[in-house]
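Note that this complex is displayed minus one protein chain, with the remaining chains in position.
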Amino acid sequence: MSLLLYVLKRVAAYVIIFVAATTFIWLLVRFAPGDPALASAMRVMMAPGVSYTKEQMEEFRRRAIEMLGWNLPLHEQYILFWSRLLAGDLGYSTYYSAPVAPKIRELLVRDILLLSPAAVISWFLGNWLGAWAARYRKLDKVLLPLLYILTSTPYFLLGLVLAYTLGVVYPVFKPTLTSSDIDLFLTTPSLETFKRFLHAYTLPFLSLVLVSMGGWASGMRSLMMYELETNYARFLETLGFSDRKVAGYALRHAINPQVTGLGIQFGTIIVGGIAISSIFNYPGAGIGLIYAINFRDVFLLQGIIIVYIAMVLIACFIVDLVYVIIDPRVRLGMMGG
Amino acid sequence: MSARRVLVLLRRKISFWVSTAVLLSVLLLSVVGPGLTPYKPMDVLPVRAQPPSPGHPFGVDNLGYDVFSATVYGLRVSLAVGLIAAVVATFIGVTAGVLAGYYGGLMDYTMDSLAMFLLTIPPAFILIMIGAFYAAGGEGGAAMSEFERILFLGVAVGALSWHWTARAVRSQVAALKISDYVYVSRLSGNSSLKIIVKDILPNIGSYVFLVFVIQLANALGTVVTLEFLGIKASDWSLFARVVQWLQMGALIAGVWWAWLLPGVIIVALISSLYLLVYSLEEVFNPRLARW
Partner (left out) sequence: MNKGKTLPLAAALCILLVALVAQAQPVIPREQTLIIGGAYWEPPKKFNPFNYGGSVSGTVGLIYEPLYLWIPIKPENERFVPWLAADQPKWISPTEVEIKLRPEATWWDGSPVTAEDVRFTFHDVPRKVPSSAWGGVRNYIVDVVVVDAKTVRFKFDPNTANYADFLFNLYSAPILPKKFYEPFVNQYGDELTDLAKWPAVAEGKDPTKLLGSGMYKVIYTGDDNFILERVDNWWGTKVFGTPAPKYIKGVVVYSNQVAANMLGSGELDWSCFFIPGGPTMVQRGYAVAFYGKEPYYLSANVAFLFVNTMKPPFNDPNFRKAMYYAIDVDKIIASAFEGAVKKSNPVGLLPFWERYLAKDLIEKYGYKYDPNKAKEILDKAGYVDRDGDGWRDMPDGKPIRIQIIVPYGWTDWMFAIINIAEDLRKVGIYAEAMFPDFGAYITMIDQGTYDAAINNFGSFATPSPYNLYYWAYNASPGIWTGNHGRYKNTRLTDLIQQLGRIPPLPENEGKIQSVLREIQSILLEEMPALPLWYNGYWFLASQKYWTGWPSEKNPYGVPIIWNGQWQHGGMLVLLNLKPTVTPTPPAPPVVTPAAPAVPTELIAGVIIAIVVVAVLAYYFLAKRKKAAPAQK
């Protein structure tokens, strides 16, 4: 099978998944109980000491429905949704009072800025620790349980505790992270802005890294097992073990490890980012998601989730592509069967 | 691998004993706990901000709630959701895997696509959508009862996390299917169903158990995140309660027992599950036996 055919097959697969997922989400929103149109309009209107007349409320409600396009029949809505999506229009966010698509791009950028250093470093650390654990059995016994304990700590718990103890009580760091802390450092790098960046970024960074390290480390350990496993499996075969036993080992190969790994990693880091964004008041998609949920901002919620799904799929696809190109073993395995 | 051999190997692993002990104590706490305390989680007591004492093993928070009772009642809810999710995920996963692995062909292809779908889409997202619009309190009228919400959330989480199980089981079953063992069974004229039940299921039994524990750990992790975002089965659910305590100023008021002690329980629960998996894995996969 040629490379091109393989690529096309993968693209087709991912596109189908994307369409299915997006449709599912779209349906979820359409059939949700209650009245998201009114809720989204009303959420934004609440203010102490101010009141509205009935006519004004009706007006808001009418406008909200119009904007959501809910006065059209279902299949027309669906077509409208896709035509807009393909044109890059993700709707209008009542929370941000701005179109969703550019807003999500901003949020995405900020999330990436927040998460990538943490992801990369926790990967490094995790791998390093995992390799050590695989090599030294004694370390393994102590380290791995410790890492598991760290991983089981909810992000928000660690985050809040760190923010309070190291941000307020012993104010070594800042308990919140604003987008300007990061932007300033990137646009005008200097010792001053770097110090400010560290002052604000360290606590969220620690919260993310400490909790996600465990995942990488155990992954690395399994990686090591792969190496051993292939040798061991062969060894067992030469000893004449039954097919049944060997089949058990083949199980591991059967799961597409790349996609598994990436999906879980992405999901984890994004989910971690959500918790961290809110604890440290960082304007990323995490906190955007929470606002979208609280304000019943339909377009924003839909938009964030669809965009992140698309990101995951694109990343999966690119990784598939890259591996197929650079690693002949994989190419044979993927395309030969 | 025979049960006896498993037990023998397990007996020697400290990690197994420790993790099981911790896990069982937490489970015990959730079952027996409510009986141990005279207070309900919503009882407001006349005392406030009391550190742990004989009358209040976890102390009283700054609003007058007995932390121990809140913990054990909340544990029940969260565990219930997690267990339901794990059961549902394991059940669907095993069934799908067995069917796909044994019958192959179209069934295999369907399951594979579905699994692929779930694999790439982080279930957390879909659950957020579901939770935001369906479970976090429907508009216009009282939401479902607590029991219904627990069930709904548990099933939703489980229904979106079976893919890993299914694929793993499918490979196992596919491999088993071509083994001599099953071949003989088929020759003797056993029906497919009988083969599945008699020959295949018992052999993947230990693996299923392992998978169940992993699913439980994952489900609890997912539930923690969802509850933080406000999507919870019950207002007294433990994870949500811890978040609430933190929000209610426990940190500032210095009422450390309100968040630390339940927090420790949560961490103990989830980490003991991971540890259990770790020790079981080493036993069930003999290639790891050198460790």
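So that you can tell them apart, the chains are marked A and B in the order they are listed, and the count of residues begins at 1 in each.
As a convention for this text, contacts are C-beta pairs under 8 Å (C-beta built on N, C-alpha and C of every residue); 3 or more make two chains touch, one makes a residue touch a chain.
Computed from a predicted model, the values in this text were never measured in an experiment.
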Option from A:108, A:149 or A:206 whose C-beta touches the chain left out: A:108
Hidden partner chain, touching residue among A:6, A:82 or A:164: A:164
Where the missing chain touches chain A, by residue: 34-35, 38-39, 42-57, 59, 63, 92, 94-98, 105-106, 108-109, 112, 115-116, 119-120, 123-124, 127-128, 131, 135, 160, 163-164, 167-169, 171, 174-176, 178-180, 183-184, 186-188, 216, 219-220, 222-224, 226-228, 231, 257-258, 261-262, 265-266, 278-281, 283, 287, 290-291, 294-296, 311, 314-315, 318-319, 322-323, 327
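Please note the rule applied: only the chains that are shown with their structure count from here on.
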Centre-to-centre distance between chain B and chain A (centres being mean Cα positions), rounded to whole Å: 22
Chain B to chain A touching residues, read off their complex: 15, 113, 116-117, 119-126, 128-134, 136, 138-140, 164, 167-168, 170-172, 174-176, 178-181, 203, 221, 224-225, 228-231, 239, 242-243, 246, 251-252, 259, 263, 266-267, 269-271, 273-275, 278, 285-288, 290-291
Contact footprint of chain B on chain A as seen in their complex: 13-14, 16-17, 20-21, 24-25, 28-29, 32-36, 39, 137, 140-141, 144-145, 148-149, 151-157, 160-161, 164, 218, 225, 228-229, 232-233, 236, 242-245, 247-251, 254-256, 259-260, 263, 266-267, 270-271, 274-275, 278, 289-290, 292-294, 296, 301-302, 305, 308-309, 312-313, 316
